[in-house]
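Here's the structure, in structure tokens; my notes come after.
Now for chain A:
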Amino acid sequence: MSTSTELIRLEGVKKSYNGVEVLHGVDLSVNAGEVVALLGENGAGKSTLVKILAGDISPTQGKIKVNGVEYAGLDVYGARDLGIRMIFQELNDAPSLTVAENIFLGQWPTTGGKIAWKELRDKAQEVLDRLEVHIPLDAEAGSLRVGERQLLEIARALIQNAKILVLDEPSAALSNIEVERLFNVMSQLKSQGVGMVYITHRLDEVSRVADQVQVLRDGNSVLTKDAKDVTRQDMVTAMLGHEASGNVRPVVSKPKKVVLEIDNLSDGHIFKDISLNVKEGEVVTLFGKIGSGTSEILESIFGLRQIVSGEIKISGEIFTPESPEDSTSRKIGFLPADRQRLGSFASRSVAENLSVSSWNKMAKFGFVKKETEEKAFGRWAEALSISARRGPSQEIATLSGGNQQKVLLGRWFEAQVNVLLLVEPTRGVDVGARRDIYNIIRQQAKESGVAVLIATSDYEEVVLIADRALVISRGEISAEFTDDHVHASNLIAASS
Partner candidate 1 sequence: MKSKINLRSAAIGVFIAAIVGSTMQPATAGQYEFRKAVPGSGKGITIGLIGLDDAIGFGKDVHDSIEREAKKAGAKLIFCDSKLDAAKALNCAKTFKLKKVQGYLNFQPVASASASICKAGPKVPVIAIDIEQDPCQKAFMGADNSFAGEVTGKALGNYFKKTFNCQFDSFISLEDYGVGVVNAARMGGYRTGFESVCGKIGDKLIQIDAGRLEPALAKMKDALTTLPNAKKIAVVAINDEGIQGAFAAAKAIGRDGDIYAGSQGAAASAHCDIAKNKNWIGATAYFPERYGEIGVPYLLDLIKGKQVPFQLKIKHVAVNADNVFKLFPASKAKCA
Partner candidate 2 sequence: MEKLRSKKVPQNSEEGAKRQRKIPDSAPLIAVLILMIMYFSFASEYFLQVENFRNILANAAVTGIVCIPSTFLIIAGHIDLSVGSAAAVSGMILAQVVNAHGIVIGLLAVLLFGLAFGCFNGVIVTMIGVNSLITTLGGLGFLYGVALLIGNGQTVGMNDFEWLGTAQPVGIPLPVVIFAGLALLGAITLRYTKFGRSIYAIGSNPNAARVVGIRSNRIIFQTFVLSAVASALAGAVLTSQLSAGSPNSGLGLELQVVTAIVLGGASLAGGRGSIFGTVLGLLIVGVLNNGLILMDVPTFWQRIAQGLMLIIAVSFDSIRAKLNNTRA
């Protein structure tokens, strides 16, 4: 691979916002047929770097060479012309159009003003074949799985003659099978000479897919190595700037009093006969692959989805979830997987986002004091290490994903709920913030006695946080592990 041609070379790239430098002279090199894994915690400068590559923003200083030609700066159109394409975690497709139409989105081939359907279908089929992806051309994009839709985006980039693909955390929302498929596609692309920059938080993916590893920390490039020469520990150390502790099991608590009890819960099609309990101060995880039904179970307990049979008891009392409003008044908290859609109030301050579920408690004659909210935020900002540079009044949308998630978590701690339901609590959250989140969940469970039930598809998460682990496979509980039996191989075996 070392003989292959260099497609892109960034040299000494610096970027400042308002006089604050966020990139301090970073180099990056991508060869044809090579994957560079770009790692770093949120805020390390990854997004800034790839935005420069895509022509979204221009560097304050530094050189950009594409195919050996130096450019003072790229704009979006220039970058497109050079074959640089971004694939984002968020989908940019038109859900109501077909697969074939989406592959050509906005660039449909025409003959005499009319869309040339035959040409469109032939070419779409050709590019899907090239990726070894089998999706019917006439299916509506909206009916596909997230992973498949992401592959459509890659197909679209190829139709537009992409030479360099920048993949920004494409695997974050994918199931294991879908990730496998993505890797297959990537190796196809490699053999066809496409260069790729792959951003991820999942370290185990690096050795699978990358040729080169580059780690950014605080706007500096701190590690650039061949992927085969780098260990997991190297990467973590480089990202954090210090050594991280391994996957150590927490000290398990053994409480008595049952807070949440579920008996034979079924929703009629996704899960059935789920029985479990969560005791005071206990953290229980429901582990399963994406699509296995773990998140649907939690949504049903919270009243976001209908159930057809079964019983839920809260502290011994029967509870029929009718609506989220009912559930919150029964002191049940819910952290959704989809932060943007169900969690945060984007245009509102972090203090308000944190306090919103506690307004009933905070209000005097219907008035909620700003100071009360800011005090609450101050408490949890410290406990959860939330960094909001502009303080309690900063809009939540301007925070990194990890910090947003901490605010949403703090929301339910502040509301002093008795039951906390968390769906994928660390999806899209960087390593450091992840550790903070685990610590605070365990600490809160211990101190306030909140019963925590977590739905997750991340086995590392289960190992790090669970007192007890239940495994869900095809909508049913397939195993329960406690103590030292909670480890990766057991979990994966039981979930498939």
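Selection rule, in plain terms: all candidates are chains of the complex that A comes from, given by their letters.
Here is the rule we use: a residue touches a chain if its C-beta (ideal position, glycine included) is under 8 Å from a C-beta of that chain, and two chains touch if they have at least 3 such contacts; residues count from 1.
What you see is a predicted model, and the numbers here were worked out from it, not measured in a lab.
Q: Looking at this complex, which of 1 or 2 sits next to chain A and touches it?
A: In this complex, among candidates 1 or 2, chain A touches 2.
Q: Where on chain A does candidate 2 make contact in their complex?
A: Within the complex, chain A touches candidate 2 at residues 17-18, 20, 22, 41-43, 47-48, 218-219, 302, 304, 323-325, 327-329, 334, 336, 341-348, 352, 356-357, 359-360, 363, 366-370, 378, 381-382, 385, 387-393, 398-400, 403, 411, 432-433.
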